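Every protein chain except one is present and positioned as in the full complex.
Let's turn to chain A:
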Amino acid sequence: GSRLLKGYHGGHVVIRFALGGCANRPFFRIVAAHSRRARDGKYLEQLGCLDPLPNAHGEKVAGLNLERLRYWLGSGAQLSRPAEKLLGLAGFLPLHPMTVTGAERLRQRRRREGQAGTAPADGPGTAP
């Protein structure tokens, strides 16, 4: 287990996102911390970072320290849902089911909107 100077009763290590940055400019640090700590508070180790806003080339950039990630996961750290999703997208862990489900839903919604767009276009086109 992990020992902290703060002395919690219970709790566990989590790998989660700590929010930083300025107004209208978020920036996440991927961090291994005790679960009872504040989101942006003292952490055990920083394992990477994520910039949620796309850059000039339209890419969203993230950095990961896979070596240390393996160590922490092997020592029994838990993951938060967005951290799991990010690692699934990165390929380090298997893809999260909700990523796939979300993509399917989006695709269906787009198809439905496409059909709804063409069907009323056909209607007024054929009627007059």
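By definition in this document, contacts are C-beta pairs under 8 Å (C-beta built on N, C-alpha and C of every residue); 3 or more make two chains touch, one makes a residue touch a chain; residues count from 1.
As a convention for this text, contacts and distances are computed from a predicted model.
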UniProt lists the protein of the undisplayed chain, choosing from "SKP1-like protein 11", "AP-1 complex subunit gamma", "Small ribosomal subunit protein mS26" or "AP-4 complex subunit epsilon", as "Small ribosomal subunit protein mS26"
From the list A:12, A:25, A:42 or A:70, which touches the chain that is not on show? A:70
Which residue numbers on chain A touch the omitted chain? 70-71, 73-76, 93-98, 100-101
